[in-house]
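See structure below.
The other protein chains are all here in position, but one chain of the complex has been omitted.
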Amino acid sequence: MTDFAPDELLTIAAARELTDGTTTFVGIGPPGAAANLAQRTHAPNLVLVYESGAIGAKPDRLPLSIGDGILGETADAVVTVPEMFNYWVQPGRIDVGFLGAAQIDRYGNINTTVIGDYASPKVRLPGAGGAPEIAANCGEVIVILRQSKRAFVERVEFVTSVGHGDGSPGYRERLGLRGRGPVKIITDLGKLEVDPETREFVMTALHEGVTREQAIEATGWELRFADDVATLPLPTAEELETLRSLKA
Amino acid sequence: MTDFAPDELLTIAAARELTDGTTTFVGIGPPGAAANLAQRTHAPNLVLVYESGAIGAKPDRLPLSIGDGILGETADAVVTVPEMFNYWVQPGRIDVGFLGAAQIDRYGNINTTVIGDYASPKVRLPGAGGAPEIAANCGEVIVILRQSKRAFVERVEFVTSVGHGDGSPGYRERLGLRGRGPVKIITDLGKLEVDPETREFVMTALHEGVTREQAIEATGWELRFADDVATLPLPTAEELETLRSLKA
Amino acid sequence: MSAKITTLRDAVAELVHDGDTIALEGFTHLIPVAAGHEIIRQGRRDLTLVRMTPDIVYDQLIGAGCARKLVFSWGGNPGVGSLHRLRDAVENGWPHPLEIEEHSHAGMANRYAASAAGLPFAVMRGYTGTDLVKHTPTIARITCPFTGEELTAVPNLGLDVAIIHAQRADRKGNVQMWGLTGVQKEAVLGARRSLVTVEEIVDELEPMPNQVVLPSWVVTAVAEVPGGARPSYAQGYYDRDNDAYRAWDPISRDREAFTAWLKSEVLA
Partner (left out) sequence: MSAKITTLRDAVAELVHDGDTIALEGFTHLIPVAAGHEIIRQGRRDLTLVRMTPDIVYDQLIGAGCARKLVFSWGGNPGVGSLHRLRDAVENGWPHPLEIEEHSHAGMANRYAASAAGLPFAVMRGYTGTDLVKHTPTIARITCPFTGEELTAVPNLGLDVAIIHAQRADRKGNVQMWGLTGVQKEAVLGARRSLVTVEEIVDELEPMPNQVVLPSWVVTAVAEVPGGARPSYAQGYYDRDNDAYRAWDPISRDREAFTAWLKSEVLA
């Protein structure tokens, strides 16, 4: 077996979650790499939508940014940024929103804004970007994030993008949010999925070789496990090769 | 001298009102012909804007409709219809709106909707089109219309596009209308201009050979004349030739 | 979900139902005339017809009795005169009364934009001081929460179906149009279902200046209908048949002449 980096494991696991033929809103970093990998492997008809205005992009290398020229050149359609958010994201046309996070809590609320006090922060993060409306309006959201106590927190310090709020029934519906919100978190340790009863994220799968203790240790809330915790197969040589060739 | 039809007289007189370098919102019929003629004669840098989305059109023949293909093909920019009204007309970017009318009254209010009762009309006219917002937002409005008692009425039966309302001071300002509204009416008998004191349209010029009695007879309100009524020179052979070649 | 490539007949049968709110859009260019005739042939009734510029194909739909209501901003035969079937319906209730809901172009364009954006309304400056406000309940005042300024709101069109005509589609159902494209993108994005008739279906959509591309997954059905916009025009394919627009005037002025035309030109 080939060696791989934690981000490669994460990216490949995330790519596997994307169903062929769906439309996916793609950000930068691991989510972008995962979507591009999926399109190159099991999901050739995956429609990649970038907030820079490219709809149906088919880049032949990994875009260097969400505004990489390759996106516009290979897209089915190119639209302005206001049109992207108003006509495409807002009405819920996109099946899957693929997001990163700095912090996420047990109910899938996401912080990408600030650590510490807002007015005099400990760490000023980049901010919201497209995430709040992606999280609100896409059919569902998959979060990609390395698992650690710093990132997986009991309660996010700032709600940049709404997950399932305080976990109370109908939280999203009461706010008028139309999408189902975060349903999966793909990490370098495994996969968490939202429990439809409690709206809490529980560990439903671990990567091959990862222990429950590692997962508990890397989570800032009292992590629950599904009754059957699946084992995710390690990246295949083909997946790794395709991913690496994308980045070349 | 060449013979000419009333509409030709009207069109040529209207063309002369357009200043080179201004931007003009152009409808169909005589306003369109006048704007195209002006661009071909004394105003080569006149910017023609069509509600179909063509900005800076330079048609080499008279467009057959406001959506004629020649407009898009020769335009500096082509935009969608929502963008035309929202980004171009609404903020008051267009200097001159060029409108026709079925009825106009002494305060320049325009009816293109209905004659008789709205619910069971005597004559159902085409309706508003772009006119209400052109009349509200363009820098100023020039109306082009053959003069007759049927068309020049004491009070329009339906206000499709607002002129100076009841003529009271600050009428447009109170409504929040930003453009100056109708300032001139070009007819087959001459020219009416709005009196800045009373906001009533008064006859300021007559075409050569037209009498005051003819103008009074063709006006449904008690027509006033300016202190100095100018005489508009007849169409020149060159103007007529250019206009006719446009239509060929 | 990709667009289904089908026939005009099957698409209309499947997508257009009695009582629907439907827009056949086109601003002089690319008017979906053939689709309108297919709706007449299939005998749809009680339609709420929506269009900024209802022209002769809407006159025909109204004269044929398909419509219960018309939502519009300018109803004429451009460069020719009135729409006589529309006038006969409004003025005399023939073949049956037609309710009208009347806006300005700016208002209709904003209603399409709100529909495409999935919003219940759009904000604009407009209508202030006009008599349209008295007769059109779908015009409301709204106050800016930041400045207190009063503006105008117009609602989502609530379209069940949008039908447009485009130059080309590819075999996956991606649609391409170019030239003046009016509010057609908004119509398709703003409707629950959509049908695009195209001049031709091609292997690959070569980029064109001023193009609008609608990806297959926002279109319900595509049907190849060459000449489907006649007598309007399809840039790059054929010109507007101005004689046909003029010829419509005497036909439409007379109920009998219209009925005979309908029988021989559409229903036959």
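Which chain is which? They are A, B and C, in the order written, and residues in each are numbered from 1.
In the analysis below, a residue touches a chain if its C-beta (ideal position, glycine included) is under 8 Å from a C-beta of that chain, and two chains touch if they have at least 3 such contacts.
For clarity, every value in this text was computed on a predicted model and none was experimentally measured.
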Visible partners of the omitted chain are A, B, C
Given C:Ala13, C:Val80, C:Leu119 or C:Val266, the correct residue touching the omitted chain is C:Leu119
Out of A:Ala5, A:Leu175 or A:Ala230, only one touches the absent chain, namely A:Leu175
Given A:Glu8, A:Asp95 or A:Glu133, the residue that touches the chain left out of view is A:Glu133
The one of C:Arg9, C:Arg141 or C:Arg171 in touch with the missing chain is C:Arg141
Where subunit B meets the chain that is not shown, the residues are 21, 23, 47, 55-56, 76-77, 86-87, 90-93
Missing-chain contacts on subunit A, rising order, are 28-29, 51-54, 64-69, 71-73, 78, 80-82, 84-86, 89-90, 113, 118, 120-133, 136-137, 158-162, 165, 175-178
Note that subunit C touches the absent chain at residues 118-125, 138, 140-142, 144-147, 149, 151, 153, 155, 207-211
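Everything below uses one rule, namely that only the chains that are shown with their structure count from here on.
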What survives as touching clusters without subunit A is one piece
Subunit A to subunit B, mean C-alpha position gap in Å, rounds to 57
Each of the following residues of subunit C touches two or more other chains, namely 185-186, 212
